[in-house]
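Of the protein chains in this complex, all but one are displayed in their positions.
Per-chain numbering from 1; labels A, B and C assigned in written order.
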Amino acid sequence: MTDLLALGRGILAAQPFSQLLGTEMTEYSERAVELRLAISDKVRQQHGFVHGGVLAYLADNALTFAGGAAMGGGVLTSDIKLNYIRPAVGELLIARAAALAAGRTQGVVRCEVFAVNEGVEKLCVAAQGTVAKAGSIPVEIRTQSDAGAAA
Amino acid sequence: MTDLLALGRGILAAQPFSQLLGTEMTEYSERAVELRLAISDKVRQQHGFVHGGVLAYLADNALTFAGGAAMGGGVLTSDIKLNYIRPAVGELLIARAAALAAGRTQGVVRCEVFAVNEGVEKLCVAAQGTVAKAGSIPVEIRTQSDAGAAA
Amino acid sequence: MTDLLALGRGILAAQPFSQLLGTEMTEYSERAVELRLAISDKVRQQHGFVHGGVLAYLADNALTFAGGAAMGGGVLTSDIKLNYIRPAVGELLIARAAALAAGRTQGVVRCEVFAVNEGVEKLCVAAQGTVAKAGSIPVEIRTQSDAGAAA
Partner (left out) sequence: MTDLLALGRGILAAQPFSQLLGTEMTEYSERAVELRLAISDKVRQQHGFVHGGVLAYLADNALTFAGGAAMGGGVLTSDIKLNYIRPAVGELLIARAAALAAGRTQGVVRCEVFAVNEGVEKLCVAAQGTVAKAGSIPVEIRTQSDAGAAA
């Protein structure tokens, strides 16, 4: 097991929400990330498909890990865009993400989420997003309404 | 309670994933939707903030409800774009969504997710997405790789 | 005329592409931006509607100006998501943008583009995007393929 995979599994283990869903990391290198989540009843919506929010969670998580590896750690997802391609049914979700570009403060990452149904993978979500160094987004951001008389 | 609010709560109650998280619907009209989710340990990531995937879930769900009301029901989220503005901390998440436009097969919806911390709401996510009539996206979509010699 | 409006018009005048299209700035404050573009034959696509790329240009430009005003100048558009709501026909395009949030290195902005047809404004594009301080995106970004043995 590479050091990066061990590191990633440690982060995943420290995310209570990922533990609630049972997400596993099966690959983590500077070029690619793979996360897996077994489909159980608790992740479904009203038609029996996996809830779109679970697919978004998995894509978001994979995207952040991929961006972090490409940029040398400590990133947050700044934005993500997801296209839902088909309903996710079957026994397993697999998210694969890889960075397209990485700078000092931002990286651009793409991710695909597949559902495995009776052993056959089908593409369910295509995502693209931006990750940013942790110090560059959070907390100090002021909304216009917080800013009071700023204008 | 309006019929629409009763309908929406029924759909939410039929989503095992929303039940797992404890999502509640506090408003549902043809103009707007409001969902609420109490922040507990299980929805956090490794830094103690709400996991970005939970915010994405809540935005996605609100967006679909808002689009469904504007279009007369039976829609799925086709795509969503989320900007993460600040980490979500506090006791409660509130998602509010409203449709900008609604046609026969597609609608465009915006959503904001706020975290309430000691009673003060702060904007954490701004989202924009497309909903589509259920029959117009799912199942029949073929990926290029499924399509074999299609080209 | 405010100093900010004069500054914005100077930037617009220094953009050869905006001069080619005839874009005008009609409002520029720390809270909002308005750009206008007269519809002429040269901006059309094959069905006689305004080309979607022209709408994207106008939204992108308005978004950057709005982000720049909110963040104190010197920003570039980092990403933008556009929903095309209806074809743009008529005599005039108006883009209005306002920042939702502004931090030290990033801001989140929304924009709408309207077409004015016989005096009536109709919403054609809804956009949402991220701006970033100029120093934080460009040049230093390495793609994976540039990075050689980085992995």
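By definition in this document, a residue touches a chain if its C-beta (ideal position, glycine included) is under 8 Å from a C-beta of that chain, and two chains touch if they have at least 3 such contacts.
Model, not experiment: these values are computed from the prediction.
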Item to check | Residue of C:L5, C:A56 or C:L92 in touch with the missing chain, whole complex considered | outcome: C:A56
Checklist entry - When the complex is taken as a whole, what residues of chain B touch the one chain not shown? => result 29-31, 70, 78-79, 81, 98-106, 130, 132, 136-137, 140-144, 147, 150-151
Next on the checklist: Just checking the interface: what residues of chain C touch the absent partner chain?
Outcome noted: 11, 14-18, 20, 41-46, 51-54, 56-58, 60-61, 64, 76-87, 122-123, 137-139, 141, 143, 145-146
Next on the checklist: Need a quick check: the contact residues on chain A for the chain that isn't drawn.
Outcome noted: 81, 83, 85-86, 100-101, 108, 110, 123, 126-128, 130
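Following the convention adopted for this analysis, only the chains that are shown with their structure count from here on.
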Checklist entry - Which integer distance in Å separates the CA centroid of chain A from that of chain B? => result 17
Item to check | Rounded Å distance between chain B and chain C, as computed from the means of their C-alpha atoms | outcome: 27
Item to check | Multi-partner residues of chain A (each touching 2 or more other chains) | outcome: 78-79, 81, 137, 141, 143
